[in-house]
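Complex shown without one protein chain; remaining protein chains in place.
Let's look at chain A:
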(Lines give C-alpha, C1' and ligand atoms only; values in the text may rest on other atoms or scores of the structure.)
Protein backbone atom coordinates (compact mmCIF):
# COMPACT_ATOMS: atom_id res chain seq x y z
CA UNK A 1 0.00 0.00 0.00
CA UNK A 2 2.78 2.41 1.01
CA UNK A 3 4.66 1.46 -2.10
CA UNK A 4 1.64 2.30 -4.26
CA UNK A 5 1.22 5.66 -2.53
CA UNK A 6 4.92 6.37 -2.94
CA UNK A 7 4.75 5.59 -6.67
CA UNK A 8 1.69 7.80 -7.01
CA UNK A 9 3.50 10.63 -5.23
CA UNK A 10 6.52 10.24 -7.52
CA UNK A 11 4.23 10.26 -10.53
CA UNK A 12 2.51 13.41 -9.33
CA UNK A 13 5.86 15.02 -8.67
CA UNK A 14 7.14 14.29 -12.14
CA UNK A 15 3.92 15.49 -13.78
CA UNK A 16 4.02 18.71 -11.77
CA UNK A 17 7.71 19.20 -12.52
CA UNK A 18 7.20 18.67 -16.25
CA UNK A 19 4.33 21.09 -16.25
CA UNK A 20 6.22 23.80 -14.40
CA UNK A 21 9.30 23.33 -16.54
CA UNK A 22 7.25 23.52 -19.73
CA UNK A 23 5.60 26.70 -18.52
CA UNK A 24 8.93 28.19 -17.51
CA UNK A 25 10.37 27.37 -20.93
CA UNK A 26 7.46 28.75 -22.90
CA UNK A 27 6.76 31.90 -20.94
CA UNK A 28 8.68 34.28 -18.80
CA UNK A 29 8.05 36.96 -16.25
CA UNK A 30 8.10 39.50 -19.05
CA UNK A 31 5.28 37.70 -20.79
CA UNK A 32 3.24 37.85 -17.60
CA UNK A 33 4.07 41.52 -17.13
CA UNK A 34 3.12 42.27 -20.73
CA UNK A 35 -0.23 40.55 -20.34
CA UNK A 36 -0.90 42.17 -16.98
CA UNK A 37 0.02 45.52 -18.50
CA UNK A 38 -2.39 44.97 -21.37
CA UNK A 39 -5.11 44.08 -18.91
CA UNK A 40 -4.48 47.20 -16.85
CA UNK A 41 -4.39 49.48 -19.88
CA UNK A 42 -7.57 47.81 -21.12
CA UNK A 43 -9.25 48.54 -17.82
CA UNK A 44 -8.12 52.15 -18.02
CA UNK A 45 -9.46 52.54 -21.55
CA UNK A 46 -12.84 50.91 -21.11
CA UNK A 47 -14.31 53.64 -18.82
CA UNK A 48 -13.70 56.21 -21.58
CA UNK A 49 -16.30 54.58 -23.77
CA UNK A 50 -18.61 55.96 -25.13
CA UNK A 51 -21.18 57.56 -22.85
CA UNK A 52 -20.97 60.17 -20.13
CA UNK A 53 -17.47 61.23 -20.84
CA UNK A 54 -16.75 63.46 -17.92
CA UNK A 55 -18.86 63.71 -14.79
CA UNK A 56 -21.96 65.74 -15.44
CA UNK A 57 -22.03 66.84 -11.78
CA UNK A 58 -18.65 68.51 -12.04
CA UNK A 59 -19.80 70.13 -15.27
CA UNK A 60 -22.94 71.47 -13.64
CA UNK A 61 -20.89 73.10 -10.88
CA UNK A 62 -18.68 74.85 -13.36
CA UNK A 63 -21.70 76.03 -15.30
CA UNK A 64 -22.83 78.22 -12.42
CA UNK A 65 -19.90 80.60 -12.87
CA UNK A 66 -21.40 82.69 -15.65
CA UNK A 67 -23.91 85.25 -14.44
CA UNK A 68 -25.29 86.59 -17.71
CA UNK A 69 -27.70 84.84 -20.06
CA UNK A 70 -24.94 84.55 -22.63
CA UNK A 71 -21.32 85.06 -21.79
CA UNK A 72 -18.90 86.61 -24.22
CA UNK A 73 -16.11 84.72 -22.50
CA UNK A 74 -15.24 81.63 -24.49
CA UNK A 75 -13.84 79.99 -21.36
CA UNK A 76 -17.33 79.92 -19.82
CA UNK A 77 -19.97 77.27 -20.49
CA UNK A 78 -22.61 79.87 -21.33
CA UNK A 79 -20.63 81.30 -24.25
CA UNK A 80 -23.19 81.16 -27.04
CA UNK A 81 -21.42 78.65 -29.28
CA UNK A 82 -21.39 76.10 -26.48
CA UNK A 83 -25.20 75.77 -26.31
CA UNK A 84 -24.97 72.04 -27.00
CA UNK A 85 -21.45 71.23 -25.88
CA UNK A 86 -20.93 68.46 -23.37
CA UNK A 87 -17.32 67.99 -22.39
CA UNK A 88 -14.22 70.04 -21.68
CA UNK A 89 -13.59 73.40 -23.34
CA UNK A 90 -10.44 73.47 -25.46
CA UNK A 91 -10.12 77.18 -24.65
CA UNK A 92 -9.20 76.13 -21.11
CA UNK A 93 -6.70 73.51 -22.31
CA UNK A 94 -4.33 75.52 -24.47
CA UNK A 95 -6.49 75.56 -27.60
CA UNK A 96 -9.05 78.00 -28.98
CA UNK A 97 -12.76 77.88 -29.85
CA UNK A 98 -11.85 76.32 -33.19
CA UNK A 99 -8.33 74.91 -32.74
CA UNK A 100 -7.21 71.88 -30.80
CA UNK A 101 -4.47 72.27 -28.19
CA UNK A 102 -0.96 71.32 -29.36
CA UNK A 103 -0.44 67.57 -29.37
CA UNK A 104 -4.07 66.69 -30.00
CA UNK A 105 -5.84 66.07 -33.31
CA UNK A 106 -9.30 67.15 -34.37
CA UNK A 107 -11.89 64.37 -34.60
CA UNK A 108 -12.71 63.07 -38.07
CA UNK A 109 -16.42 62.92 -37.31
CA UNK A 110 -18.46 65.32 -35.23
CA UNK A 111 -21.95 66.31 -34.34
CA UNK A 112 -23.44 69.47 -35.70
CA UNK A 113 -26.05 71.55 -33.92
CA UNK A 114 -27.41 75.06 -34.04
CA UNK A 115 -26.91 77.93 -31.58
CA UNK A 116 -28.21 81.49 -31.63
CA UNK A 117 -25.67 84.30 -31.47
CA UNK A 118 -27.11 86.93 -29.09
CA UNK A 119 -25.22 89.72 -30.86
CA UNK A 120 -27.04 89.39 -34.18
CA UNK A 121 -29.84 87.09 -33.04
CA UNK A 122 -29.09 84.69 -35.88
CA UNK A 123 -28.73 80.93 -35.64
CA UNK A 124 -25.50 79.32 -36.74
CA UNK A 125 -24.48 75.75 -37.48
CA UNK A 126 -21.89 74.68 -34.96
CA UNK A 127 -19.66 71.65 -35.46
CA UNK A 128 -18.63 70.14 -32.15
CA UNK A 129 -15.40 68.33 -32.86
CA UNK A 130 -13.51 66.57 -30.15
CA UNK A 131 -9.75 66.91 -29.88
CA UNK A 132 -8.12 63.53 -29.63
CA UNK A 133 -4.95 61.71 -28.75
CA UNK A 134 -4.16 63.24 -25.36
CA UNK A 135 -5.52 62.28 -21.99
CA UNK A 136 -8.47 64.26 -20.73
CA UNK A 137 -7.82 67.88 -19.88
CA UNK A 138 -8.96 68.92 -16.43
CA UNK A 139 -10.11 72.32 -17.58
CA UNK A 140 -13.60 73.79 -17.78
CA UNK A 141 -16.25 71.10 -18.03
CA UNK A 142 -19.62 71.91 -19.52
CA UNK A 143 -22.89 70.07 -19.88
CA UNK A 144 -25.15 71.86 -22.35
CA UNK A 145 -27.78 70.02 -24.35
CA UNK A 146 -29.72 72.37 -26.60
CA UNK A 147 -31.52 70.32 -29.29
CA UNK A 148 -29.52 67.27 -28.41
CA UNK A 149 -31.23 63.91 -28.86
CA UNK A 150 -30.66 60.53 -27.21
CA UNK A 151 -27.90 58.16 -28.28
CA UNK A 152 -30.01 56.30 -30.81
CA UNK A 153 -29.99 59.55 -32.80
CA UNK A 154 -26.24 59.37 -33.00
CA UNK A 155 -25.76 62.40 -35.20
CA UNK A 156 -27.55 64.59 -32.65
CA UNK A 157 -25.88 63.18 -29.57
CA UNK A 158 -23.10 64.88 -27.65
CA UNK A 159 -22.34 62.24 -25.02
CA UNK A 160 -20.35 60.19 -27.46
CA UNK A 161 -16.60 60.17 -27.81
CA UNK A 162 -16.31 61.56 -31.32
CA UNK A 163 -12.63 60.57 -31.30
CA UNK A 164 -13.83 57.05 -32.08
CA UNK A 165 -12.88 57.30 -35.74
CA UNK A 166 -9.40 58.68 -35.09
CA UNK A 167 -6.30 56.55 -34.78
CA UNK A 168 -5.74 57.90 -31.28
CA UNK A 169 -9.07 57.70 -29.50
CA UNK A 170 -8.38 59.40 -26.18
CA UNK A 171 -10.68 62.38 -25.64
CA UNK A 172 -8.98 65.64 -24.69
CA UNK A 173 -11.46 68.48 -25.16
CA UNK A 174 -14.10 69.88 -27.56
CA UNK A 175 -14.08 72.81 -29.99
CA UNK A 176 -17.09 74.60 -31.47
CA UNK A 177 -16.57 75.80 -35.04
CA UNK A 178 -19.16 77.73 -37.06
CA UNK A 179 -19.78 75.85 -40.32
CA UNK A 180 -22.71 77.87 -41.67
CA UNK A 181 -25.87 79.74 -40.88
CA UNK A 182 -29.08 78.04 -39.91
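By our rule, a contact is a pair of C-beta atoms (placed from the backbone, for glycine too) under 8 Å apart; a residue touches a chain by one contact, two chains touch by 3 or more; residues count from 1.
We take it that contacts and distances are computed from a predicted model.
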Choices "Ni/Fe hydrogenase subunit alpha", "Mutacin ABC transporter, ATP-binding protein MutF family protein", "Amidohydrolase-related domain-containing protein" or "Cytochrome c domain-containing protein" - which one is the UniProt name of the chain not shown: "Cytochrome c domain-containing protein"
On chain A, residues whose C-beta touches the chain left out of the figure: 35, 38-39, 41-42, 45-46, 48-50, 108-116, 123, 125, 127, 146-147, 149, 151-156, 161, 163-167, 169, 179-182
